[in-house]
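For this view, one protein chain was removed and the others were kept in their places.
On to chain A.
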Amino acid sequence: MKFLGVKVYRFPLVKYYWPFFVGFGLTFYGVAKIQNAMMDTAEFINDPRHPRFKKGDLEKK
């Protein structure tokens, strides 16, 4: 098989690397939780980039 003029030999990535992909997913979930917790700390709750301002919640906390 060729892709952009380069010979490509397809290797079954998911079959051998699925534990890593699961790990990526778990890490993503954990970092999302950390992000949500950190966004609501005193340091960042009034930051103009906080998504609560886009949702219409404009009061200072």
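The rule is short, and it goes like this: a residue touches a chain if its C-beta (ideal position, glycine included) is under 8 Å from a C-beta of that chain, and two chains touch if they have at least 3 such contacts; residues count from 1.
Methods note: contacts and distances are computed from a predicted model.
UniProt lists the omitted chain of the complex under the protein name "ATP synthase protein 8" (options: "Postreplication repair E3 ubiquitin-protein ligase RAD18", "ER membrane protein complex subunit 1", "ATP synthase protein 8" or "Cell cycle checkpoint control protein"). Where chain A meets the missing chain, the touching residues are 6-11, 13, 17, 24, 27-28, 31-32, 34-35, 38-39, 44, 47, 49-51.
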